[in-house]
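A single protein chain has been omitted from the complex, and every remaining protein chain is retained in its original position.
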Amino acid sequence: MFDKYIIVEDTLRNTGDDDDVTGFQLGVRLPYYRGLGLSMVEDIEVTIDGETSSSASVSLTVHGNTYKLTDLPGVFDDRWEMGEVATVSVDKAGGLTEGPHSVAVRQRLRISYMPVPGGGTDHKTLTLRH
Amino acid sequence: MFDKYIIVEDTLRNTGDDDDVTGFQLGVRLPYYRGLGLSMVEDIEVTIDGETSSSASVSLTVHGNTYKLTDLPGVFDDRWEMGEVATVSVDKAGGLTEGPHSVAVRQRLRISYMPVPGGGTDHKTLTLRH
Amino acid sequence: MLNTAHQIKRGVSFYSYQEECFLKKMTLEDCVSEAGSIGAFGVEIIPEQSMTGYPHPGEAFYRDWDEWMEKYGTTTVATDLFLDTKRYPGRVMTLAEMTVSVRKDLDIAKRLGAQFVRAIINTPPEVMEACASYAERLGLKLLLEVHAPFHYEHPWILRHLEVMHRLQSPALGFMPDMGTFVERFPRVMSERALRDGARPKFVELAVETYNNRGDVHGLMDTFNYMGANPVEQGIARLSTFLTWNEPRVMLEHMPLIHHIQAKFYEMTDDGSEYSIPYHKIIPVLIEGGYDGYLSSEYEGNRHIQDIVEVDSVEQVRRQHRMFQRLLGEETTLDAGATQGNGVFADGGSNVR
Partner (left out) sequence: MLNTAHQIKRGVSFYSYQEECFLKKMTLEDCVSEAGSIGAFGVEIIPEQSMTGYPHPGEAFYRDWDEWMEKYGTTTVATDLFLDTKRYPGRVMTLAEMTVSVRKDLDIAKRLGAQFVRAIINTPPEVMEACASYAERLGLKLLLEVHAPFHYEHPWILRHLEVMHRLQSPALGFMPDMGTFVERFPRVMSERALRDGARPKFVELAVETYNNRGDVHGLMDTFNYMGANPVEQGIARLSTFLTWNEPRVMLEHMPLIHHIQAKFYEMTDDGSEYSIPYHKIIPVLIEGGYDGYLSSEYEGNRHIQDIVEVDSVEQVRRQHRMFQRLLGEETTLDAGATQGNGVFADGGSNVR
């Protein structure tokens, strides 16, 4: 229901040092009208310019706490709050080039009262600035 | 509706010469109460002892005509008749060992009046004899 | 009712013998012979099931067919067409391609000597319209099968009704499948679910909800929240494919109804269908002046083949004994008649 707000404008950055760029990150929200325990965040798929990151390379930071995507199923004591801009970080040696990138984020959420997986997809063009 | 009749008993054989076994084959039926044009046979998945064959290695022979599985989408002038025992051949250097094998066959069929893919699955233990 | 005059005739669709034909226990000639032997003189054939080499089975096939009709005293009443709108990968047939496909099947029906052609449910109303005059020229009627869960107020059927009422073509109409009149949940289905691993409380809830005309569409969520396994979810879905309609709904549409597929799932030992009340259906057909065939469509095989050898022949015979009774015919089909027919020597007769 909040798919269009998943990707936060103007948040795409490279990570690491200037002479050792190790990846990139961006701001992402849940497309849902309440917060959700992290064990129910089944997937966050980040696709940049058509290339989808492997799940092993993705991490999520909520209010200062960082988790590997692959560890989320076991996180029972932390939540992603409604509307909270979390940071999704992706390992990628060299990071992204400066300039515009096509960014797609697809989330799969396990919502107990729904018979099928929940979640949503957003697609925006973000510009990476130094 | 005829899932239990997909795999035909006592039909598992190696193919090729005695000193150059190139694969194996078995008899398979459609799990459907009518024949079907081959372009609508979307997949035939053969799993032996837990190992699923790549689609590139599978061929289908109906009444003497042999087609690669990957060519079936373009076959508009031949059918797999109801109850017809077709031969599914799989390329596999050395073939299978003599003795019993766990065989699973899953078919996916495109049935126009059904909103979801049709087809079926069968699982039997067949014994390969020399 | 026994003395009510009517013109209803008995027939059988070879759909009924699908298990034996699939397993090559019966040949097509066996089907014709069996139909003739039980007085089901109107036969219905599914070309894509019974014609090797469809759509071009060869002249020999048609010669044999004509000979069998003569030899066993039967006539070809109906053929069943399919419309493979998804024949080409990645796209749906155009209406023009669909029309070509239907005309091809009308030609086959004509060659077989049929009067009626079953248009399968996914046939668009536009295609029915485009084929009406062609069918009329061939002297055929193209009849949309109204199969559960479809019914005469279903949005798809309403679109077909609009075409039929607008065109007023004698070549278009309906072929109701009596599976639209399932009054209670078929026992062969609920028992199969139990054998396949559904827990009794789920099966009972589905059966009870269906039989009480409850909200079967609500079963999916209910079962989900109750922690259903896949077999249990399957029985919830199945509950939405079964329908009960008051048989009198056919009366309004009787001018469009020319052939009836007498679907059944289980003829019990006491000679009645477990789930479909033919004793309520047949009087309505008589009242409406229906003068076509009751064409047997046995569909129980798939639900019992895991535990018994299917005996479609005996099931159809039982249905015809029931028809004779309900139509006021002299009952000529003795119980146990199956035994006399050598063709089915290896068929079990205790289906249930």
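Order as written gives the chain letters A, B and C; numbering starts at 1 within each chain.
Assume a residue touches a chain if its C-beta (ideal position, glycine included) is under 8 Å from a C-beta of that chain, and two chains touch if they have at least 3 such contacts.
For clarity, every value in this text was computed on a predicted model and none was experimentally measured.
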Report task. In the full assembly, spell out which visible chains the left-out chain is touching. Result -> A, B, C
Report task. Check the options C:Pro124, C:Gly173, C:Pro186 or C:Gly288 and report the residue that touches the missing chain. Result -> C:Pro124
Requested in this report: Kindly state which of the options C:His151, C:Lys280 or C:Arg325 is in contact with the chain not pictured.
Outcome: C:His151
Query raised in the report: Footprint of the hidden chain on chain B, which residues?
Result: 113, 115
Report summary line: On chain C, the omitted chain is touched by residues 85, 92, 121-122, 124, 149-151, 153-156, 158-159, 205, 209, 214-215, 217-219, 221-222, 225-227, 240
Report summary line: Interface residues of chain A toward the undisplayed chain are 1-2, 4-5, 29, 33-35, 37, 39-40, 73-74, 76, 79, 81-83, 110-113
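Rule of thumb we're sticking to: only the chains that are shown with their structure count from here on.
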Query raised in the report: So how do the chains connect up here, line, ring, star, complete, or something else (other)?
Result: line
**Report entry** Top chain pair, ranked by number of contacting C-beta pairs
**Finding:** B-C
Query raised in the report: How far is the middle of chain B from the middle of chain C, if each middle is the mean of its Cα atoms, in Å?
Result: 30
Query raised in the report: In whole angstrom, what separates the CA-based centres of chain A and chain B?
Result: 43
Requested in this report: Check each residue of chain A and list the ones that touch at least two other chains.
Outcome: none
